[in-house]
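For this view, one protein chain was removed and the others were kept in their places.
We call the chains A, B and C, going by the order they appear; numbering starts again at 1 in every chain.
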Amino acid sequence: MNSSRPISRSGRFLTGPAPEMTKFSESVSFDYRLWKHDILGSIAHAKMLRKIGLLTQNELDEIVSGLTKIAQRIQSGDFQWDINLEDVHMNIESALVNLTPAGAKLHTGRSRNDQVALDTRMWLREQLVEIDQLLANLQQALLDLGKRHIHVLIPGYTHLQRAQPVYLAHHLIAYVEMFHRDRERMACCFNRTNICPLGSGALAGSTLPLDRKYVATQLGFVDQRGRPRIASNSMDAVSDRDFAMEFCAAAAILGIHLSRLSEDLILWSSNEFGFITN
Amino acid sequence: MNSSRPISRSGRFLTGPAPEMTKFSESVSFDYRLWKHDILGSIAHAKMLRKIGLLTQNELDEIVSGLTKIAQRIQSGDFQWDINLEDVHMNIESALVNLTPAGAKLHTGRSRNDQVALDTRMWLREQLVEIDQLLANLQQALLDLGKRHIHVLIPGYTHLQRAQPVYLAHHLIAYVEMFHRDRERMACCFNRTNICPLGSGALAGSTLPLDRKYVATQLGFVDQRGRPRIASNSMDAVSDRDFAMEFCAAAAILGIHLSRLSEDLILWSSNEFGFITN
Amino acid sequence: MNSSRPISRSGRFLTGPAPEMTKFSESVSFDYRLWKHDILGSIAHAKMLRKIGLLTQNELDEIVSGLTKIAQRIQSGDFQWDINLEDVHMNIESALVNLTPAGAKLHTGRSRNDQVALDTRMWLREQLVEIDQLLANLQQALLDLGKRHIHVLIPGYTHLQRAQPVYLAHHLIAYVEMFHRDRERMACCFNRTNICPLGSGALAGSTLPLDRKYVATQLGFVDQRGRPRIASNSMDAVSDRDFAMEFCAAAAILGIHLSRLSEDLILWSSNEFGFITN
Partner (left out) sequence: MNSSRPISRSGRFLTGPAPEMTKFSESVSFDYRLWKHDILGSIAHAKMLRKIGLLTQNELDEIVSGLTKIAQRIQSGDFQWDINLEDVHMNIESALVNLTPAGAKLHTGRSRNDQVALDTRMWLREQLVEIDQLLANLQQALLDLGKRHIHVLIPGYTHLQRAQPVYLAHHLIAYVEMFHRDRERMACCFNRTNICPLGSGALAGSTLPLDRKYVATQLGFVDQRGRPRIASNSMDAVSDRDFAMEFCAAAAILGIHLSRLSEDLILWSSNEFGFITN
């Protein structure tokens, strides 16, 4: 089979992709969410390149200042995302190069493959912290509710038939326990997400003397004693997203617990049950 | 709506369930797999009942001896499972009562609700230990294979196009890393599975002075320092199976890693790739 | 349990929902996609209300003219969606009432429950027609490709081992067959989607003399002979979305076929296979 589009002697297409292809392969319409982490990751990477002598101080200053400007423009809704630049990384890099020629050096020792792995991990880390806080609040609210009605007895059900009386607080604390395990699961997931993939390149690492531990520390990829956590194998680091799958599973289990609690509240609010009135 | 089947004045059916209902609600055709854990759990529960004075030594001896006989009959394929007795618990309990009248006391301070939660946790615990060992073997096999071909270079691919050369060992170690995280996930799951639910009763606990920590310790529900781990809330303990969902998710992620490795081997064995020959 | 928020004597909250609740329960941020179908449905409903005498001609004219203006504003990006108005229906209805007092009568004989069921069915119907056309194009492209290389033989594989030679065209036509069944499945789904739920009200129908067949015909809910297709049971019509689940399943199966074709192309484009070159 031969392609019917014009190609060069070296075998590459002489024209750009069809509009349908651009639309199909772009991801910026949803991965723009990673902008903050992309910029933070780039600043840390640039500092590291300066540290090992691959950027001058002036270049570093221009890169940091440029990225800061871009961040402000994005935050204020002033940034034009362009699907022809495919993804969040290319959009930001292109804007940076427009601001300063030093921007072109930011790609040194980095590939989009380890960059997107980094951004995804940083984004998920942030979500995990927020979910943990929300669950802690929910647990406290359940405990407070139980305490306010400490002597209230309600029926305990099996197969929705009244079986044995239980304290309302006992029923509510069952959920506190469930959310405790959900928080444990999120913490387990955090532990496997909080590993810095930078330095993996496209898949085979880099021949440059990158200081991977320095970048990891800058970006908070550290263990409880503050020691940097970096990916051990570059092919694994750029190709596996099991931390994201693990999060989806933990979130689904959490969703079941929330749904069960909601169903209790809906039942109790019904005219027939009438446990919740106003 | 009124049922058309004969009922007593107290509102209960005077006849047993229809054969279709028996077939629909039975579980022994698949939960028979829990027999070993059911028997071990019952022996530990009986010892505890003896310890707190609810069984005589003679009764305990007869129960343990009866359960041991039943275990031998099951192992040798000599036990008749009966779907009319619904599940593994009723089948074994019924056989025990046939062997000794003391068997009827085994239900003291226990419900099928906490019993099935116990058995499921014990069964899963065993599977998790076995999976961990199998994964350790697989990691070692990959390391050995990498060592035997320590100088072999193969193409590293992006989008199945040759990108950069990598060592075969580097490629294989990517899987060692993946299976390491899979083992971590199984260990996390073990940690949440290894909690003893006994004492929760049907849902509201028990008024008997059960020694829950004693039973937990007997059955190996202990933390790394040997301290017993028992469920904190009875309603949670009998109604949630999130440890099982967590296992399913971890197993699915493991399955993806195994599938990816298999695809590599299939590709490499093809005539076109030809990396694996004989 | 008593709520701690201020309530009236009739038991209703005296204040609006918390901002978190507004954000949680709004759907306009994604159901705005239904705007075109919502407006078309409203116009047909208004015409029917005119037909049975519940709207004057003047009121109908003002409603149609108002909805047309709103459609233009939405299309030109000039419409302000407001999450405080919860969903696409309330946003459009509210804008209409601002344009003409007649807008308030549009709700006669209709509930948001049958309205959203209608919009969803109309939206999905449109998607199904587009998918069918795209698949027909893809089938034609595969047939054309096969014809252009009518004498080309390639290996047929079992377990990715060369088994028997086959014509490239034979291989490609296997996909034409698969996409034929996918189109059949989409047509089956269309058949169950193309039923008009209007007239079901919130759940119990309406006591007004609605002309359900007239509305259905206006909106193209007709069988192959042009006879109107209307939902038979109001509770079913407002509460079941099985047509959407059926679509998701058919789309997932289609996705597997597309993925399989893609993998073939990726394999054939590899250096090792080399069936596709340039």
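Criterion: a residue touches a chain if its C-beta (ideal position, glycine included) is under 8 Å from a C-beta of that chain, and two chains touch if they have at least 3 such contacts.
Quantities reported herein were computed from a predicted structural model and do not represent experimental measurements.
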item	value
Chain not shown: contacting residue from C:21, C:152 or C:188	C:188
Sole contact to the chain not displayed, among C:90, C:174 or C:276	C:174
Sole residue of C:64, C:166 or C:222 that reaches the chain not shown, by the stated touch rule	C:166
Options B:15, B:224 or B:277, residue touching the unrepresented chain	B:277
Touch list for chain C against the chain that is not drawn	113, 156, 158, 163-166, 170-171, 173-178, 181-182, 184-185, 188, 191-192, 202-204, 232-236, 239-240, 242, 245-246, 249-250, 252-253, 256-257
Where the unshown chain meets chain A, residue by residue	155, 157, 159-162, 266-267, 269-274
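Note that only the chains that are shown with their structure count from here on.
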item	value
Chain whose Cα centroid lies at the greatest distance from that of chain C	B
Distance from chain C to chain A - Cα centre to Cα centre, in angstrom	31
Cα-centroid distance, chain B relative to chain C, in whole angstrom	44
Contacts with 2+ other chains: residues of chain B	none
